[in-house]
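What follows is a single structure, and I will ask about it in a moment.
For this depiction, one protein chain was excluded, whereas all remaining protein chains were kept in their positions.
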Amino acid sequence: MYELGVVHRNIERPDSEVVARLGSFGVATIHEAMGRVGLLEPYMRPVFVGAHVAGPAVTVLMQPGDNWMLHVVAEQLHPGDVVVAAVTADCTDGYFGELLATSFKARGARGLVIDAGVRDVRALTEMPFPVWSKAISAKGTVKATLGSVNVPVVCAGALVHPGDVVVADDDGVVIVPAPLVHKAMEAAAAREASEGEKRAKLAAGVLGLDMYGMREPLEKAGLKYID
Amino acid sequence: MYELGVVHRNIERPDSEVVARLGSFGVATIHEAMGRVGLLEPYMRPVFVGAHVAGPAVTVLMQPGDNWMLHVVAEQLHPGDVVVAAVTADCTDGYFGELLATSFKARGARGLVIDAGVRDVRALTEMPFPVWSKAISAKGTVKATLGSVNVPVVCAGALVHPGDVVVADDDGVVIVPAPLVHKAMEAAAAREASEGEKRAKLAAGVLGLDMYGMREPLEKAGLKYID
Amino acid sequence: MYELGVVHRNIERPDSEVVARLGSFGVATIHEAMGRVGLLEPYMRPVFVGAHVAGPAVTVLMQPGDNWMLHVVAEQLHPGDVVVAAVTADCTDGYFGELLATSFKARGARGLVIDAGVRDVRALTEMPFPVWSKAISAKGTVKATLGSVNVPVVCAGALVHPGDVVVADDDGVVIVPAPLVHKAMEAAAAREASEGEKRAKLAAGVLGLDMYGMREPLEKAGLKYID
Amino acid sequence: MYELGVVHRNIERPDSEVVARLGSFGVATIHEAMGRVGLLEPYMRPVFVGAHVAGPAVTVLMQPGDNWMLHVVAEQLHPGDVVVAAVTADCTDGYFGELLATSFKARGARGLVIDAGVRDVRALTEMPFPVWSKAISAKGTVKATLGSVNVPVVCAGALVHPGDVVVADDDGVVIVPAPLVHKAMEAAAAREASEGEKRAKLAAGVLGLDMYGMREPLEKAGLKYID
Amino acid sequence: MYELGVVHRNIERPDSEVVARLGSFGVATIHEAMGRVGLLEPYMRPVFVGAHVAGPAVTVLMQPGDNWMLHVVAEQLHPGDVVVAAVTADCTDGYFGELLATSFKARGARGLVIDAGVRDVRALTEMPFPVWSKAISAKGTVKATLGSVNVPVVCAGALVHPGDVVVADDDGVVIVPAPLVHKAMEAAAAREASEGEKRAKLAAGVLGLDMYGMREPLEKAGLKYID
Partner (left out) sequence: MYELGVVHRNIERPDSEVVARLGSFGVATIHEAMGRVGLLEPYMRPVFVGAHVAGPAVTVLMQPGDNWMLHVVAEQLHPGDVVVAAVTADCTDGYFGELLATSFKARGARGLVIDAGVRDVRALTEMPFPVWSKAISAKGTVKATLGSVNVPVVCAGALVHPGDVVVADDDGVVIVPAPLVHKAMEAAAAREASEGEKRAKLAAGVLGLDMYGMREPLEKAGLKYID
């Protein structure tokens, strides 16, 4: 959070099979499985719909209006990584566009999550290179002030350590801290298994009131039906 | 507005042919036909584009971060209903997703209008189950506090009584109070009839200045042309 | 900025080939080529994705909730024009919809940039008539108070003179002042030429760090790598 | 909500002693006493701190940027009234200032609650004439379009009928519907009585955990203490 | 608007008596006198209440997060000037605090209007050095990128030329373009003169309905009174 001007070259990445398995679940499922935590703020929206990525977080911290460190982070990318970019103050400038996306993609990155603006929407969509951002803005940035790479960052309200697993889809972005990856994966799997069954029942017309046994607690809480 | 912990089981629904007829008009047309009133705030956006629904409002009032009453409301749904969900304070949490949509759809509901967040965007789009909401958020909710079903609610700035007609499309959401349904329907029909003719004239190059007879009032108001 | 109740009938429009040439570049490219200036605020978003227009600005200044002057401006349109509409106070009402779009299109206009709301999203998309706006809202407006046509306006944070070139795409909207049109066009061309080469290098795995010669300035600025 | 162009001259006002008694409680106390309902959105802020008013609501509905009806409502004011002003769309213009405040005060009004902007902050503070508003703005308005007086309105998210009791202080604004006035008054009194005792205990160092008997439900909910 | 890296040393300042006379009127009065134009957005708020300043605008354009040009502008200040600072993108960082205020004050500046954040609220209040800003933020800025001094800028939605007169009070900020200074002064004086008389009448209980002769136009517009 507080180191500026530093690039950590070696970070521990989680096992790629575990990442793939986590990436098979939706963001909402993982968030629930972790006990309803880990989400980035809902203002983080995908640049185009339909993307769903998972990967180890490579983090970058930048100053407002300055995207210099995105070039620095490119060199640190391993195939499968997802870049998580935070800014030290509120900023909607377009930090990232087609050229950087080309570079990130060439390095094997799976996507970008950035608490700022991006541009070249059409090119990003066509490549495709999935991005979740706070804004779309053509505003360019300078390259004048240092930030850091692979330090812990707060991105859109969530703490992200390098090597945490990022999962992002149309519903938003969730961070699974590295030490909780296995637990989250199992809980998500359990949750999804039970959801299939529930979905079938609900589709058949069974009410959640009955399926979840809510009638008694609702009555106890004082709910009154009036004809 | 002020009853908590109450479910009204019997509400008066407008005639289904009238609802269908109202639903054949766009939201903007109905709003204009009613005298430019009845709209929800423009922050209410469709989860996917292209949906257009109309139905009697079944209302639900909830506390922030608590979606318990959505399960209660499911039981009260009749085929063709549109659920209008209000929250007692500003909240973007994801109150509604694939499972509840499956249940609502199984009960015959046509859509949901909710002054809060929803999730499972992809599933809602594929079903499809049309939703107009304030936010998209994977954030889960609890089931701990009572609200009410089928009481009058203020949803995104509009007063909604159970049994009012809700019409929603890509432009937003409009509420037609039950006592005004026939009048609104006729006025909308008249308006739409006249719009077809106007559209043809404008497409042919006729100016609104001439078609609406605006030149004189503009001159009277003092408009000056400078060459 | 300060003339109300005035319509300037004669404005100087830039050469149409120059406009076409500018319109072949993206908004971000032009903004960068001009020295990172000229953009409208990023809250200005296209009503549908994929549009890319360029044309001389025909400006209109209106009061909140009053779209009377949009009918006045229609008469002043030449084929290829882009209307830039500003409002004297913050307003999200739906100033513009299918009928006005039909009229503007019949007059040859290429698009609308409006610092307010618009409606009839589906019709605009189907026509198609490209619009960049601050909001989508079905809320109707009155026709009661004068504004002006073809005066300088501030639209979404940018100063626009009639006859300036407007370029708009999925990234936003940029204004090229008439006296800078040639310079901007050349600088954009130069920039785009160099981008093709850069893109190829980056796609081949070359790092921006090396391509832009950033390693030395980063080291000089104090960047430290930690293994 | 839906009548435009109408002034209801006769409204039923609650007993003035009851109003005075309600006005002796804070907004938060009344809101809690009613079951945590009735508040206007928290963006409604007092123009100057320290005001605390209560009175029957005289309501007014206006169009964006048009304050004509504030002159109409002045004539309908009885001593002790509080004006509640709603606008049919989001607007921050300065609808109200020193002159109207002078008029309202001369008619005996106790204050204004307006979901829009006001101006002449210094004069309002010096008079003093208490105002709760969404914004402070010097932007003037026109007098061109009708609204209504003493119809039900939605103001900052709350439904207000003419004759409901409005209470406003530094914490915000609460509406007590006329039929609930006595019940709210008694519940608020009971609540406040118990608060005095609680305050004394807490000031003496007693913990809410013990005073409210929370230790057992917290343990039951699974709270764990770690040394 | 589009020159970066330029300092115009010589600007034409309006006559100081005219400035003083304009400064004797409130912002709302001047805005109305000019035909309801010239205001900055209402998000521009005074750092402390009670300040009222007027002076020639000395303008400065800066990049987000970079306050370098505030040191450059200091040298260009004449006694009585008001600095108007714009930023090329949305930014809330604290560009200005006690040290720069000390410098500006030593050069005779009367105040600052800045479309960004400021800090050292307590010191600014104690000096006092009046500031109108978009935000209060302790966030520091860098000194790395050029902007300009005394070029036309768009500040909080208003076009400002160097030498225009800025008037600011608790209601906000208004810009009087240099060519309109005399006309605005006279119109404001006329308006204020008539306001005194109106205030007296309204205080005596005369209604605006009668004083402004509104009863007839309201009736003509269709207003209905219901007993």
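Brief remarks follow.
Read from first to last, the chains carry the letters A, B, C, D and E; within each, the first residue is number 1.
Note that in this section a residue touches a chain if its C-beta (ideal position, glycine included) is under 8 Å from a C-beta of that chain, and two chains touch if they have at least 3 such contacts.
This is a predicted model, so every value here is computed, not measured.
Shown chains touched by the hidden chain across the complete assembly: A, B, D, E.
Only one of the listed residues, A:34, A:91 or A:223, touches the absent chain: A:34.
Only one residue in the set E:26, E:46, E:97 or E:111 touches the chain that does not appear here, and it is E:97.
Not every partner is drawn; the one left out touches chain E at residues 5-10, 68, 71-72, 74-75, 92, 94, 97-100, 102-103, 105-107, 117, 119-122, 135-140, 143, 145-146.
Residues of chain D that touch the chain left out of view are 26-28, 31-32, 36, 39, 42, 45, 49-50, 169-172, 174, 195, 198-199, 202-205, 207-209, 212, 214, 218, 221-227.
Counting over the whole complex, chain B has residues 63-66, 88-93, 137, 139, 142, 144-145 touching the chain that is not drawn.
Here is the rule we go by: only the chains that are shown with their structure count from here on.
By number of C-beta pairs in contact, D-E leads over the other of D-E and A-E. Centre to centre, using the average C-alpha position, chain A and chain E are separated by 42 Å. In terms of their C-alpha centroids, the spacing between chain A and chain C amounts to 31 Å. Centre to centre, using the average C-alpha position, chain B and chain D are separated by 27 Å. Each of the following residues of chain B touches two or more other chains: 36, 42.
Chain contacts here follow an irregular pattern that is not a line, a ring, a star or a complete set.
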